[in-house]
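Now for chain A:
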Amino acid sequence: MEPLLQVRDLKVDFKLRTNTLHAVRGMSFEVREGETLCIVGESGCGKSMTSLALMDLLPRAATRSVGAMRFGEVDLTDRRAVRRVRGNEMAMIFQEPMTALNPAFPIGDQMTEAYIHHTGATGSAARARAVEMLTEVGIASPEKRLGQYPHQLSGGLRQRVMIAMALMTSPKLLIADEPTTALDVTIQAQILRLLRDLQHRLGIAIVFITHDLGLVSRIADRIVVMYAGARVEEGSAAEIFGSPRHPYTQALIDCIPQPGKSERGAPLGTIPGVVPSLVGDVRGCAFRSRCPVAQPVCADAVPLRAEGGHLWACIHGAKKDETERAPA
Partner candidate 1 sequence: MPIYLAKRFGLAVLVAFCVSILAFALLRLQGNAAGALAGEGASAEDLAIIVETYGLDRPLIVQYASWLGDVLRGDFGTSYFFKSPVSDLIFDKIGNTVILAIMSLTIALAISIPLGVLAAVFSGSWIDRLCSLVSLLGQALPSFFLALCLVMLFAIKWRMLPASGADSWRHFILPAATLGYYITPPFMRLVRAGMIDALSNDYVRTARAKGLPAHRVILKHALRNALVPVVGLVTVQLGLLIGGSVVIESIFALDGLGYLAYQAIGYRDFPVLQAVVLLLSVVYVVLTLLSDIVNAWLDPRLRVS
Partner candidate 2 sequence: MTFRTTLAGASLGLLAALPGAAQQSENAVRFAYGQTLESPDPYFTTLRLGVILGRNVWDTLVVRNLESGEFEPLLATEWEWVDDTTLDLTLREGVTFHDGSTFEADDVVYTLSYAADPENRIVSQQVANWIESVEKTGDYSVRITTTGPTPSALEFVSSQLAIMPSDHYTGPGGTTDADLPIGTGPFRYAEYSAGGEIVLERFEDYTATDAKSAASLDRVSIRTIPDQQTQIAELLSGGLDLTMGLPKDQADQLAQMPGVEVQSGETMRIVFLQINTSEDTPNPALQDVRVRRALNHAIDRDAISENLVGEGSNTIDTVCFIDQFGCTDEGATSYAFDPDKARALLEEAGYGDGLTVELYAYRERHISEAVINYLSDVGVSVELNFMQPAAMRDAMRAREVELAQNAWGSYSIYDLSASTPVYFGGQPDDNALDPELIETLKDAGETMDTEERKSLYQQALKRIADEALAVPMFTLPVYYAGAEGLSFDTYPDEILRFWEFSWSE
């Protein structure tokens, strides 16, 4: 089956006064219809930039280059084409439901305007659709909600409204950029459940972007782990959690608090060291400065290893095998 979304060699650069910041360095991935792909990584690793690059929403200072980027039949490097599918077949929700809605307009207005724009529907049809969608995301008395302003809703409700708004046009792909980060844990779980539920019922593909590997385990079909602007590992949820190959992935998984295992209130695990600067040319493995198993050879080009659909960019890890370590 042809993948719904195909991204090859995506790069996002920021021109600085004297140098260039490489925010995304050659990302490639695919999403199939109805599938949930999670992109995981620390803040600043370029995952949000990746999602914005898909939607052509990058800040003006950013320059994007890409090997290939297709959404179904649509070439996403063609800006005009993007405008047709954006908010229509390809929708997006954001991290901060507090600020992602315009405080100056009522919910109903914000939900219907894009629908009207894309479908040419009448105002009343659009409102009916909005009521339907609000019901779909589990909001009680939706008619009343339409007239309300964002500040009158709780955070969880707002995110539900965001989701409903994204679903107005029956998109095939929903990009969710840290949709639960700003929410309480209980609300987080509700929203996750809602997304999964919607996906099953409506068959939408989801690109779920998060820094929280814990969440990923509950929702992902496939996972892409990003570090310093590049993909370091990709695989099915089972592969990533079952046999993580990249030392960074392993470190991330070690950091997940395990109910029952880690003590309540105990300090969370951290990865020692700092993320390297992405300004200027970045050579070799970006993780090597923090990597417990780094080798001198890590400063050279990193090989991409594959095992079926499971990919990782490291000299290590055909198996968890110490013998693969290169001679010092």
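A quick word on the picks: all candidates are chains of the complex that A comes from, given by their letters.
Annotations
The rule we apply is simple: a residue touches a chain if its C-beta (ideal position, glycine included) is under 8 Å from a C-beta of that chain, and two chains touch if they have at least 3 such contacts; residues count from 1.
This one's a predicted model, so the numbers in the text were calculated from it and none came from an experiment.
Chain contacts in this complex place chain A in touch with candidate 1, from the set 1 or 2. Every residue of chain A that touches candidate 1 in the complex is listed here, in rising order: 55, 57, 83-88, 91-92, 94, 96, 99-105, 113-114, 117-118, 149, 151-152, 162, 165.
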